[in-house]
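All protein chains but one are shown at their positions in the complex.
== chain A ==
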């Protein structure tokens, strides 16, 4: 199944096109957002749903979407790994009682 429900892609597209989000994006990044990809993802998701009976594969575009490959969200290595090394297990003293 696609990584998100089709309603989620639609919801994200509508949110992306809203004035509030446009303002926040401009404030954070100095430019207006590009929302077209969310709409494309929604259309691809709906197309997959229609063809699902024919055992269609999830479209590669939905799997390759940069948003899904956001560092960290999908267990991929975050950008900050260029700064520090990721742990393989939690800090050993996390649960130790305080003196």
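Keep in mind that, in the parts below, a contact is a pair of C-beta atoms (placed from the backbone, for glycine too) under 8 Å apart; a residue touches a chain by one contact, two chains touch by 3 or more; residues count from 1.
We adopt the following convention: contacts and distances are computed from a predicted model.
Missing chain, UniProt protein name: "Mitochondrial inner membrane protease ATP23", from among "Gamma-soluble NSF attachment protein", "Protein YIF1", "TBC1 domain family member 19" or "Mitochondrial inner membrane protease ATP23".
On the side of chain A, touch with the chain left out of the figure occurs at residues 1-4, 8, 12, 15, 20, 24, 26-30, 58, 62-63, 67-68, 70-75, 78-87, 89-91, 93-95, 97-98.
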